[in-house]
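Please see the structure below; I have some questions.
A single protein chain has been omitted; all remaining protein chains appear in their positions.
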Amino acid sequence: MTAAAPIEPALRSNEDDLLLAVRNLQKHFPIREGALQKVVGHVRAVDGVSFDLRRGETLGLVGESGCGKTTLGRCISGLTDPTGGGVYFGLEGDQRGRLDALLAVPEDQHTESTRADLAALEKSHRVDLMSGDPWRRYRRNCQVVFQESFASLNPRHLVKDIVGRPLRVHKEASGSALTERVVELLEQVGLGRQHLYRYPHQFSGGQRQRISIARALALDPELVVLDEPTSALDVSVQAQILNLLHELQQELGLTYLFITHDLSVVRHMADDIVVMYVGKVAEAGRTATIFERPEHPYTEALLASSPDLDRETSVLEPLEGSIPDPARPPEGCRFHTRCPVATPACGWEIDDIVRRLEDVEGTFDTLDGVTRESPFDAWLSFKDEAAAANLAEALRSDAIPASMQSAVEELTVDGARVRVRFAEVAEVPLTVRGADHAAACLLDRT
Amino acid sequence: MVDVPAGPLPTRVADSALRVRARRGGELLLALLKNPTTVAGLVFIVLLLGMAVFAPLITEPNTPDAYQMPRDWGALAVPPGSPGHPLGTTNVGGDVLYGLVWGARTSLRLSVIVVSLTVFIGVTVGSIAGFKGGKVDEILMRIVDVFLSIPELIFALAIAAVLGPSFRNIILALAVVFWVKYARIMRAQIIHVKENEYVDAARVIGDSSWRIYFKDILPNSITPVVVQATLDMGNIVLVGATLSFIGLSEAGIAEWGVLVSEGQSGISAGRWWASTFPGMMVFLWALGFNLFGDGLRDVLDPKTETSR
Amino acid sequence: MQIRDYILRRLMVLPVLIIGVSIIVFALTRVGGSPIGVYLQTGMTQEEVTELEERFHLDDPLPVQYAYWAGGVLTGELGWSGVAAAPVTDVFLPKLAATMELAVSAALVAVVLGIALGTFAGARRNRLPDHITRVFSISGAAMPLFWFAILLLIVFWVYLGWFPIGRSDPNIFARIDHPTNLYTIDSLLAGDFGAFKDAIWHLILPAATLGYGATAIIARMMRSSLVEELQEDYVDAARAKGLPERLVLRRHARRNALIPTVTVIGLSFGFLLQGSVVAEIIFRWPGLGRWMADSVLRGDQATIMAYVLFTSVLFLVVNLGVDVIYAYLDRRVVLGE
Partner (left out) sequence: MSLVGGIEPKAAPQARAAIASVRDLRVHFRSKVGVVHAVDGVSFDIGDGETLGLVGETGCGKSVTARSFLDLVPRPPGIKAGGAIMFRPHQACAACDGAGCAVCFDSGRAPESCHSCGGDGCERCGHTGQHTVDLMSISGSEMQSIRGNRIAMIFQDPGKALNPAMQIRDQVAEVFFQHRTADLLDDAGLFADGSEPGGSLLRRKAGLRTRRAEDVILSLPPFRSRRGRLMKAVETRIADALAETQIPNPRKVMDRYPHELSGGMRQRVMIAQALACDPDLLIADEPTTALDVTVQARILQLIRELQQRHKTSVLYISHDLSLVREVCDRVAVMYAGRIVEAAPTTSIFSDPHHPYTQGLLAAVPAASHERGRLVAIAGNVPELIDPPDACRFTGRCPFETSACLANEPQPAAVNGAHEVACFIHHPLPGADDAPSFDRRVR
């Protein structure tokens, strides 16, 4: 589905320092079930994400497990092909402007020429459609450092082969020139010639990550995707690696996409931050603004729950409930199921009735069917009328939040069946909250 | 649970990849020799292979065909220890010692041919299934499942029976039955290894999927195949001898299964040696390779390998 | 994925495998040249031969021949057994009962002994009982059945004379009638204790031969899976709850270690079927295995093919049963790895 409204990237860079543009990126994994393994649904790991990557800076991609940050990283590094939208590399001058304009044209209003323009642009700049020279150029310029320092180095290869392999694959050097270049790379990351002829299992966790970084620098790339590079390391070793990454960025002008769940690490390392929740961008902006004035309730809860040395202990009530299933993301704002300040317009739906009342004794014991007109409108049929009345009563009581109560537009009991209709609400878009600061929330907190 | 850090081992500055790989090989051998059962297995194997290789020196090869048992009509069914026949003779005058020594050579031939054949076919099919995935994987694995649903010995028996009794047919029957094991092991390993991040890392530097297969996936998937091949060097002789015992080989050849079968008729009359000694050889051969294979699995098992 | 889906998927795969096996068996019948050989008598004229070929559809293209052949198999028409000089189907059942009696008794011994031995060794890792069990199970796997049977025969029959050979003393056998053809059960049904003792006495040596190998396989699997379970965190958590060691072993580690072992018990049934061929030859046991061995020597294709088909189907069904038990015991499997 091409977006009718113009895609508003969470973070917009100006023309000259744009390295990479992510536009409405989607990645859905099919769920197969039953004897015939037919597709019954999709895990919508990444569900429409757009932002720009500024050259020479670090963009922090942060969120809890299952929010889609790793999948997004794999799409950007070309390891996984997206199912929607795209990652655009090497856009020069006004090409980005033309691309955004073309992407904004709704499907039915496309003319022959606009379609051809878009196809041409995508052929030479969209990562999953590139081939030949543009692909080779992108491949050299985007490298990755992985989290598991054990499984990211081939246990059967010597360090010389691991770090030297990119150079051999691209025929940059061979023989003793190759060895010298490898030694140079090793010294750049704090190792040396004596480590050339050793196997990965002979190194500590921190040293293995240094080898991984040396390999990533071999083709001197512009962008390095760091997928939780220090999560498996101890504090003192993590400090060594973070310092090293920072020095390399200053020296080589690298751009980092830093993926992590650790908020203190992202605050320390990132210039801009994108906070993800259930496959979409909850909030994005400069690091300082986000940490001082979080606009999205989820960001605020995330900051409050993660322990931080500088801050007095948090007094905020920890979040209720758990992360919703990415195969059935909540309507409206995806955070409304757990949000302490949810409004009636935040996307209350039929599923919320189940989420809220399933833990109340006896509410759904005799439920034998739900017929849905839409995610907001359904008939719940019970075996006996008492249960139906009990549900209707519960929907008027404080068993459910006040905002959810006022979102109920129609509640009629017909014998053993209850009809509930919530206000239909569109998906909550990202709204600009200041210079280079956007959040996907209806409330204006300023 | 014991969080003892692996830490860098103090190794001298090695100047060449060859010396490091040699030292690594040395480390593996050392670890192998630490386990007594593995050493016992190795001893059996060396003895049996020695017998097979030096057969012509130990006993005079029979003319015209060394693999036919020589007949000493003058000494029918003599007990062990009689002159000229240290281990006695069969009821048709065949020297038991000759049978053991040349039987070792037949077994070596059988196991080497069948193992190399089955490993080659199995690894190829397994790699295609594991690497390609999808429909191809589905079909190949169904075929493998069908082959595996017929018990090994019965399947080999049926094939050998249809092809007619001969040593060559036993080799063919065993090859048809045993390759599926390797296909299944190889496929499982490839799917497991494909998930490792170093395969993603190789894709990120732009290496071709063909080279990634040979450089990253195959070397890290081959260990269980090597272990199974070692075990099968023993098991194949075991099943082969059983087929010969049942009667699917050529009578009169120096093969342990045949000797046991021919010696069987003398048992009720108390002539035990003609069956016991060849049977014991089959057991030692299978035991040796099984013990060594088991030790190899512990040493090459990735979990223990990386934690050393 | 519910258990229902898991079983449904397994059930759908079963017929595909059975058809696959039947194709292999059919291919085998055609590999050794046309099966007309069995029916030819010397001195038949060419017309008689061609008439025979039409009758048996041997001149049609292969797939059609397969269809007729499969149709015949399904309707129980499995061809003529030269060895037993009777149609395969008539002779099949009594011989099946004999083999089943041997295989099931060996299986009982193997399952009980194997699990006990595996647990005993697994709980005492790298100590003496563990090493003994390892040597026992490896030698069990390496033991040629025909040699072990002959050794038992030489020691217990020739020299000590403790155990008889064959399936039963002929006149005792004739004394009682055989509704089920399971000689031990028949003697119990007839209430003839002497016959029962005789049946058991004949059963010991062959069952021991088969039982030793199967016990070794099960013990080896039980030991390694118990060692693995004992290293899991939930075992430490059970100890931290104050449970005595033997309860931790019985209620937690052993029960979970049994789950993968169930699969191996299914596989060892295949081992028993194979072993029965050898054991029946040596101990002159009138079962399917011996009939198969004789047919192989005499090139009696109909019996061979019937035997291969039957053992494969039996093996598949047993393994399906094992899979269902496995899914029922361990809910994680139902969720799919």
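Side notes on the structure shown:
Which chain is which? They are A, B and C, in the order written, and residues in each are numbered from 1.
The rule we apply is simple: a contact is a pair of C-beta atoms (placed from the backbone, for glycine too) under 8 Å apart; a residue touches a chain by one contact, two chains touch by 3 or more.
The structure presented is a predicted model; accordingly, all values stated were derived computationally and were not measured.
Although one chain is not drawn, the whole complex shows that of C:Arg4, C:Lys197 or C:Arg251 it is C:Arg251 that touches it. Only one residue in the set A:Asp220, A:Asp308 or A:Glu385 touches the chain that does not appear here, and it is A:Asp308. Residues 64-65, 204, 206, 234-236, 238-240, 242-243, 246-247, 250, 261, 263-265, 267-269, 291, 301-302, 304-310, 313-315, 317-319, 322-323, 358-361 of chain A touch the missing chain (whole complex, contact as defined above). One chain of the complex is left out; on chain C, the residues touching it are 232-234, 236-244, 247, 251-252, 255-256, 259, 329-332, 335.
Everything below uses one rule, namely that only the chains that are shown with their structure count from here on.
In this assembly, the C-alpha centroid of chain A lies 55 Å from the C-alpha centroid of chain C. The centroid of the Cα atoms in chain A and the matching centroid in chain B are 51 Å apart.
Listed in rising order, the residues of chain C touching chain B in the complex are 13, 16-17, 20-21, 24-25, 28-29, 31-32, 131, 134-135, 138-139, 141-147, 150-151, 153-154, 158, 236, 270-271, 273-274, 277-278, 281-282, 292-293, 295-297, 299, 301, 304-305, 307-308, 311-312, 315-316, 319. Residues 77-79, 136, 139-140, 142-144, 146-148, 150-158, 160, 165-166, 169-170, 193-194, 197-199, 201-204, 207, 212, 215, 218-219 of chain A touch chain B in their complex.
On chain B, the positions that touch chain C within their shared complex are 1, 37, 142-143, 145-147, 149-155, 157-164, 234, 238, 241-242, 245-248, 257, 260-261, 264, 267-268, 270, 272, 275-276, 279-280, 282-283, 286-287, 289-291, 294.
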